[in-house]
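Every protein chain of the complex appears in place save one, which is left out.
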Amino acid sequence: MNTVEEILDFAIDREQQAADFYSNLAERVSSAWMKDMLLGFSKEEMRHKGKLKSVKLGDKLLNADQHVQDLKIADYTVDVEPAEDISLQDALIVAMKREKAAYRLYSDMAANIDDPELKSLFLGLAQEEAKHKLYFEVQYDEQIMRDN
Amino acid sequence: MQNWPSQIGYFMLNLTIVGLYGMLLSGIVARTLAKVQGRIGIPLYQPFLDLAKNLGKRTAVSHGVMFYLGPVFRLAGGIGTLAFVPVLYGSEIFGNFSMAGDLLLAMYFMFFGQLGMALGAGESGHPFSAIGIARGLGQMTAYEVPFALAIIAIVVQYDTLSITEIVAAQQGGIGNWTVFTNPLAVIAAMIAFLGMTAYPPFDVVMAPNEIPIGPPTEYHSSYLAMMTMNQAVFAGAKLILFMALFFGGATNLVELVIKTWAIYMVAVVVGAAFPRFRVDQSIRFFLRYPTLIGIAAIAYTQAVLLP
Amino acid sequence: MFEPNPPIDLSSGKYLKLWQGPQHPGITGNMSLELITRGDEVVDCKTHVGYLHRGFEKLMERRTFIQNFPVVCRIAVPEPTFNEYLYAAVVEELTGIESPPRAEWIRTLNLELMRLASYLMWLGGIGAAFGQSTVYQWTVTHRDYILDLFEEMTGARIYHMYIVPGGVRGRLPEGFEDRCRDVLNRVEKLLHDVEKVLFNNVVFKTRTKGLGHIPKEMVDPYGITGPNQRAAGFSRDLRKDAPYLVYDQLEFDLITATESDTYARSWVRYLEMHEGIRMLRQCLDRMPQDGPFQAKMPNVLHWEVPAGETYIKAECTRGEYGYYMVTDGSEYLRRVHVRGPSYTHAIALMEKLAVGTNIADIAGLMVSLHTYPPEIER
Partner (left out) sequence: MSLKDLISPFYVWQRAFEKPYTQKRPIEDRPGAPRYRGFHMNSEECIGCGTCESICQNHAIDMVPVEGLEQRAGDSGLRPRFDYGRCCWCALCVDICTTRSLHLSNHYAWVTEDPDAFHFTAGTDAMPWNQNSLGYRRDDDYHLLVHDRVEMQALSAEESVAGFDEVMRGYTEEEAVLEADRCVECGICVATCPAHMAIPDYIRTVRKGDYEAGLRLLYETNPFSSTCGRICTHRCETVCVMGYQGDPIAIRWLKRAIVDRVPQEKYREILGDEVEENGKTVGVIGAGPGGMSAAYYLRRQGYAVTVYEAQARAGGMLRYGVPSYRLPDNQLDKDLEYIRSLGVEMRFNTQVGRDIPFTQLLDEHDALFLAVGLNQPSALRIAGEEHPRVLSGLRVLDDVASGKDPGVGKRVAVIGGGNVAMDAARVSRRLGAEVDVLYRRRIEDMPADPEEIRESQAEGCTLVPQAIPVEIRNASDSNQVTIVWGEAEMVADDKGGRPRPVLQEDRMHEETYDCIIAAIGQGGQIDFIPAEFRDRIEFKWNKFVPGDYQQTGLEKLFVGGDIANSRADAISAIEDGHHAARGIHRFLSGALDG
């Protein structure tokens, strides 16, 4: 992965994988409303993918400097197995943690690279993932920890 | 009367000047009274605006011919008075129709206007008019007594019925003015003057409280305007007459303005200070002290001045 | 004095029937006098009211107790405050609410200022009725100075709507006392001028002395109160005889006269104005500067006053002013009756006094009784 194009392809691929992950899970779950929700997550990932595609086509730019709030909810929740009887709470935890992992991945890549252009690209991707994570964290905060 | 067309032209000029002056004077007096009352008062040109407004209005009532003629008589009285009073002594232009017996004519016209007014107002049928006329004629008759006595006194004193000659006799220094030569007559006349100008305490005829408006109750629009014009002309004529008879007349317009204004202020000064007499009280008043003073003036003239 | 005036044969042609009013500058408000005259002499007088009837007493039955509070001041236009006070007092009496001491002082100040303003207007009125309009302009201007005070104290010049059941509507504005003292000084100075110009005036004396004499024995049967009564030699004043508000803590003298004519009535009022200024100065000096000015009130929106009835009276500028109220425990009053002195003074008394006077004296006579037609027709 040495060119911008390759990196973006990699990222687009990751988003696709995530979308597939959620739609597969949605097939399997038994809980009444989880299916709808997981398909919603999947759509969300496809939206991210679409955004990266337009970055690749040069229609959009990634902003590496923005500050995205980190609620740090994902950091202290336990790991959850995506099982058939997954609850809403657990699904959100899974989502948060996936986005967090993606964020870490891009951040690490940025740290290990010297090319300023690529570095900035990785940082931009990391911020994107941070934003996605924030979305799930906010939902967790609102839907699960209503009383906390 | 040699050159009567120009005489008439000069008279028209006099009439205009005196009329305008009379209007202005009413504005000045209004402002003066306002000052006493703690107000700023109307602008000086306000009487002209009022006149213009009244002239511009139409009428919709009919009270008969005499009613319409009332203001005409009234105005005729004012103009008539002015016609025989020389405005400026020794001036051809401002001499008017001065002649041998003009004093009598002037006095006649002063009375005539009131009577005409009385006829017209009486025709309106309004009780306030009728009461006002009764009061007005009663009071007029009363103040005419001291006024007539004062006139008799000075006629005796100057031995003439011509105003111009009376003025001529007073020329040559302030000491020659009637007011100094025959003060009793002037006092009687000035008290009568208070009655004529209808300022308090002798304003019961048109008192706004004791019966609203009085004789002119029913008059409006151009009738009212005609009466306002008469008031101006009449006031001017009266003042000039008093000035001529008692205060040495005037030889120029400035002197005229100062003197007439001062004479008028006598009524204003008294007017601001007093409430008004009821009509029976004012009649009683005029027939008491002023009449006595008038009689005394004649006696004084006969006894002191003539020998 | 109780017999009706003798009948008059109008068709004889000796008499003229003359209507004075209902719009007439000699009457403070709308009422009319039906005069029958012979020459300038009035031989018969009938009083007519009804030109100003707004039905306040009935209106008030259809309004809640708080909603009546803006209504009552309109019963006597030149003196709204007495109505406000009395209405507040009857409601307070029936509900058992007690207005705090500070409010009582402010109310007294208010009432005496109102009395002074009303007298000033009256003083101008008596001058103007007899043709002395200069005094009228002066006094009305000084009344306006008092209205300025009312404006800053209450928010309005005429309909103050300030004395509300339970207390007053607000504290006195900053620096009010000084401005009030200043106005009192100016009014006092003016009064001395008026004394010189009006009361020491030959024409005024000629007009007013002997005019409208009220015999002493007529006073009680005709329900004559206030200065009219005191000018007839009675030493009666509710402020002394049945003190309300803080009048028992104020020093003032009762003014009386014996002549009982228009001049005496004017002179009594003139001296009462001085007493009023004296009282106002005491109020300003001794009024409490803090503390509540309103009692604890229930929610006025649905204020139910317990069933009961009461009559409360106060000495207004014209005499005894009273409110009689009956309540039935609901949110509306059952009946209210307003006793205004103008009713007795302007109707029956005027019919008697007018006979034998001159037409020109009617306006002055009417003013000398100090009546306000609006309060006749509640």
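Think of it as A, B and C in the order they're written, each chain with its own count starting at 1.
To be clear about the criterion, contacts are C-beta pairs under 8 Å (C-beta built on N, C-alpha and C of every residue); 3 or more make two chains touch, one makes a residue touch a chain.
Here the structure is a predicted model, which means the values were calculated and not measured.
*Asks:* With the missing chain put back, one of C:Val77, C:Met218, C:Met287 or C:Val300 would touch it. Which one?
*Replies:* Only one of C:Val77, C:Met218, C:Met287 or C:Val300 touches the chain omitted from view, namely C:Val300.
*Asks:* Sort through C:Leu10, C:Val202 or C:Ala307 and give me the one touching the missing partner chain.
*Replies:* C:Val202
*Asks:* Among the options A:Thr77, A:Ser107 or A:Ser120, which residue touches the chain absent from this view?
*Replies:* A:Thr77
*Asks:* State which residues belonging to chain A touch the missing partner chain.
*Replies:* Looking at chain A, the ones touching the missing chain are residues 30-33, 35-37, 69-72, 75-78, 80, 87-90, 93, 138-139, 141-148.
*Asks:* Against the chain that's been left off, what residues of chain C make contact? List them.
*Replies:* 63-64, 66-71, 134-135, 138, 141, 144, 148, 151-156, 159, 161, 167, 169-171, 173, 193, 196-198, 200-203, 205, 292-294, 297-302
*Asks:* Taking the full complex into account, what residues of chain B touch the chain not shown?
*Replies:* 32, 34-40, 269, 272-274
Throughout what follows, only the chains that are shown with their structure count from here on.
*Asks:* What's the contact topology between the chains, one of line, ring, star, complete, other?
*Replies:* Graph shape, chains as nodes and touching pairs as edges: none of the named types, so other.
*Asks:* In whole angstrom, what separates the CA-based centres of chain B and chain C?
*Replies:* That pair's centroid distance is 43 Å.
*Asks:* Take the average of all CA coordinates in chain A, do the same for chain B, and state the distance between these two points in whole angstrom.
*Replies:* Going by mean C-alpha positions, chain A sits 110 Å from chain B.
*Asks:* Determine the centre-to-centre distance between chain A and chain C, using the mean Cα coordinates as centres, and give it in whole Å.
*Replies:* So the centroids are 86 Å from each other.
*Asks:* What positions in chain A touch 2 or more of the other chains?
*Replies:* none
*Asks:* Could you say which residues in chain B touch two or more other chains, in rising order?
*Replies:* none
*Asks:* For chain B, which residues are in contact with chain C within the complex?
*Replies:* 33, 36-39, 127-128, 130-131, 134-135, 200-201, 203-204, 207-212, 272-281
*Asks:* Taking the touch rule as given, give the residues of chain C at its contact with chain B in the complex, in rising order.
*Replies:* Residues 16-18, 20, 24-26, 39-40, 127-134, 137-138, 141, 197-198, 201-204, 206-207, 358-364.
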